[in-house]
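Up next is chain A:
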Amino acid sequence: MAASEAAVRVHDVSRRFGHRWVVRNVSMEVFPGEAVLLVGGNGAGKTTLLRVLAGLLRANRGTVDHRGMVGMVAHHTMMYDALTARENLTFYTRLHGLPRDGRGDRLIERLGLAHAADQRIATFSRGMLQRLAIARSLLHDPDVLLFDEPLTGLDDAASRIVLDVIRELKARGAALLIATHQLVELVGETARVGYMVSGRLAALEPIGGRDAGGVVSRYKELVTDGR
Partner candidate 1 sequence: MGYPENSGYMVAAYTIAAVVVLVYSVTLYFRVRRYRDR
Partner candidate 2 sequence: MTRRERALQTARRGGLVTVIALVGLAVVYVRAIAFTPIERTQGPAQKIFYVHAPIAWATMLAFAVTGLLSLLYLTMRDRKFDLMAAASAEVGTALGIAMLTTGPLWAKPIWGTFWTWDARLTSTLFTFLLFVGYLVLRGALSDFEVRARFSAVLGVMALVLVPFIHVTVYWFRTLHPDPVVMKPEGPSLPAVMLTTLLTSLIVCTVLYIGLVMQRYALAVLEDVREEEEAGDGIS
């Protein structure tokens, strides 16, 4: 792991909506080939922090800089129901200014969606949409990947495919930041865990061999310290 060269560096970032500070003074780094879990209750600021990192939201204070391209998989698919899976990916390929070298089709294949490539995504299940969203986020070979609840609403088969992709991305040296409640499946893939408590990064530390239960109890500890 190239210790010095972080893929994404966040320095003292804060963000507010109206007068309410939703993310407060967060500083962190994610290194290439590493997966960092971001855990925290609803409203702890996980999604907002991810959107600031993705560049969708401006940081009101502090700075975000990332080396290379960013890809994001969020709760919403960011695609068009009336278009087919292939058409959606072709559209994004064009927007990225990428050559139409069949990368979309390869990703559709890789994520097990070949059978539905030419169906409108309005007909897709939650799991299929999630996998297509991952395909969309990988079109431009990003160095940094942000996942917001990637496994929610997925059946076992779909979860396995997504986990395979996460493993593959790590192996290829991408930096992954995953906000999730599904600890059991993802803990095995994680190097470090970030604990978000009411907008602050209470702790960012190596997982230290903890299992899902261990992470949850650590989180509870931090919440009680915080109060």
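Throughout what follows, a contact is a pair of C-beta atoms (placed from the backbone, for glycine too) under 8 Å apart; a residue touches a chain by one contact, two chains touch by 3 or more; residues count from 1.
Basis for inclusion: all candidates are chains of the complex that A comes from, given by their letters.
Small disclaimer: the values here were computed from a predicted structure and weren't measured.
Only one of 1 or 2 makes contact with chain A in this complex, and that is candidate 2.
Residues of chain A touching candidate 2 in their complex: 14, 17-21, 24-25, 61.
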